[in-house]
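Let me give you the structure first, and then I'll get to my questions.
A single protein chain has been omitted from the complex, and every remaining protein chain is retained in its original position.
Moving on to subunit A:
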């Protein structure tokens, strides 16, 4: 990735718009991409610009101009990934970071700048930190995101106070608006060279010629109306964080700080009677990498020890453990989803206590092995055996499952459904069945032959043909006991001589399956 157009951070107080591209020390390098069946220059470095190359020039022409050219292939996926990594890093300044592909970022720094010593200092911190990592940065702060972005296209480091946008933007060329090649060329042809020229024309003229979206863009650049940015993540409800002048790397220190943060978070939530349903711990490494670890809970958590314990379980069980590298310089704990906690009398009502304990246990297990692995079961309204039960995460459905309406069993009847059910029925070999529609006399399952002693059935279950993709052969289920007393639930797929037919309409061979085992 090479610079030019230099990228900026679009900032507002508003946004900071910024384009960041990696600079390489290589002399005269360009990145090329295939467009319209020609290999064109996608981006290029400062030296290449001075040699007279420009974006959009075919590679062959470029080689003719400068034979000693280093050429790289464009990798849009990697570019995007880099931009997202930078956005992750920018999370340390504000929770509201939006992408402006391909090179830009918007940071909404409303109410954040004073934490870093004011707008000027913040701009300086961001620009220098990114420059140090080898990116070409162009950043600006303005009241609207589009205004900031327009400024970054031309100069870097501008801070525009509210109300001065039009003045600042007017002398800039129309290409800085980023309205697309067709519109920019159209404006040039009309003799409108700067944004000020365009703004001086009547609005209806511009709209009639270039469309309403362009007019809106122009107005936003002039500070008359703001385009909302779409942040990558919704801002969390509560954030607590700790910055370290000296990066921390040892597990014990990290754990200690995390539990201190948990205490602070709980205090903050407690004031408003809230409890956390989803927590995120973010670890900002000194080299810019950010690792975020989320933990979900079934009930709003209001205890610092519980939060601490959940994160300890989670960190313990990580597949790729937290890598401190050269240390973390910022640890942040945020509650991204919170709920109002209903206070309940605990001491007298044993049920409340039990429910709390059970959900705390489920949260802990889920933190360690994953929420989808701890399930409760809900009945489904169908008679297809394998679909009769829905397994849902226990964290979110514990209360529903406790009230679920399961079909009542019939008094004094032996079990009609097996205790263990195979998710996929297993095929069995049946040598012959004496009566065409009858049960087998013996069958082979998992290489063991079972002689049938007792049979009950058939119980005929037709597929749900009224549903999309619900059609299938009717099944005849038999409950079978073999000579050892093992009890099976087997079925024949399809009715004899009617349903299973091959392409020529001949009856296909009958298949048998074992679907479950009775106790």
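As a convention for this text, contacts are C-beta pairs under 8 Å (C-beta built on N, C-alpha and C of every residue); 3 or more make two chains touch, one makes a residue touch a chain; residues count from 1.
Just so we're on the same page, contacts and distances are computed from a predicted model.
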| item | value |
| --- | --- |
| Listed names "Trypsin-like serine protease", "Tat pathway signal sequence domain protein", "LytR family transcriptional attenuator" or "DNA repair protein", matching UniProt entry of the absent chain | "DNA repair protein" |
| Touch with the omitted chain, as defined above, among A:322, A:365 or A:462 | A:365 |
| Residue touching the undisplayed chain, where the options are A:72, A:244, A:422 or A:496 | A:422 |
| Absent-chain contact - pick from A:374, A:430 or A:490 | A:374 |
| Subunit A, residues in touch with the chain not shown (by the definition above) | 353-358, 360-362, 364-365, 368-369, 373-377, 379, 385, 388-389, 391, 394, 398, 401-404, 406-409, 411-423, 446, 448, 453-454, 456, 479, 481, 483-487, 516-519 |
